[in-house]
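Before anything else, here's the structure in question.
What you see is the complex with one protein chain gone and the rest in place.
What follows is chain A.
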Amino acid sequence: MGFFARYRILLPVVSLAVLLAATFYMQPRAMSYFGINLLFNLAVPIALATIAQMMIIMVNDIDLSLGAFVSLVACITATFLNDSPMLGALILLALVLCYAALGAVIHALELPAIVVTLGMSFVWGGLALFILPSPGGSSPGWLRTLMTVKPPYIPMAVCASVIIAVVTHLLVIRSGLGTVLRGVGGNARSVQRAGWPVVRLKALAYGLAGLFGVFAGMALVGLTTSADANIALRYTLLSIAGVILGGGEFTGGKVSPVGAVIGALTLTLAASFLSFLRLSPDWQIGAQGAILILVLTARLLFTRRDAQA
């Protein structure tokens, strides 16, 4: 096992550190409790969405409906969860179960996840428009308090990222169940032969994705204070990019929760960095893509060198 394969996490960490150093150099004001929170607080929902996407990529599928799903959750959080918490919580629970059922259906009928989730994105989008036809709603007070809490010394955004990373690391990498789930992505047949019910495992992975999707939507509303049916459409692509940037691979089974969180932070920071550079918006999307390609190229080079060694 080569150096890079063993320390898969190294590249995302280095990318983030380099970008952070460059940002602080450009904008010294950002180097403060207040500044770091402003830079990263909107990365918290993205990190949660990235973890959700990671759960799907882990079992060798991909979720194209995540952005629409997070938007729907945001709409429900800003309306039902705020007005009648019990009903809101029940709806959110039903959504998580929906996700689990989707996973089971995709496996049982051998449907391509990319098609099913693409279809579901329109269902989620339609529901979101139905619940909130024009932007509005408001964040439940406790959620707003949670997302704007000011813990001593370490900003909320950093605390939340660390907690998300540690919890999902324990869940996916350390726990026995997590190992089996990654096995489903790596080689579903052998997991099945070993006597595991793959349908249930897939449902579990999708259910976890739904759960983190719900957390992402709630965190987002806590930050923005209200919702909009299109609020999180970008999250689909951001979350996929975050997983890959964080060392995950499309082949299934090879994911890193800590890397995914760092990937989400890196993507958010890249956008801010480009804005500080005063780069014309016409170039910004391209530049964001270039950063992504740069990191992936670096990864490929390291992997190749390891393979030769």
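To be clear about the criterion, a residue touches a chain if its C-beta (ideal position, glycine included) is under 8 Å from a C-beta of that chain, and two chains touch if they have at least 3 such contacts; residues count from 1.
Rule of thumb we're sticking to: contacts and distances are computed from a predicted model.
Novice: Mind telling me which option in "Cytochrome c-type biogenesis protein CcmF", "NADH-quinone oxidoreductase subunit C", "ABC transporter substrate-binding protein" or "Protein translocase subunit SecD" is what UniProt lists for the chain we can't see?
Specialist: Going by UniProt, the chain not displayed is called "ABC transporter substrate-binding protein".
Novice: From the list A:187, A:225 or A:303, pick the residue that touches the absent chain.
Specialist: Of these options, the touching residue for the absent chain is A:225.
Novice: Write the list of chain A residues that the hidden chain touches.
Specialist: Contact residues on chain A toward the absent chain are 27, 29-30, 34-35, 38-39, 41-42, 129, 133-137, 220, 223-228, 230-235, 268, 271-272, 275-276, 278, 281-282, 284-285.
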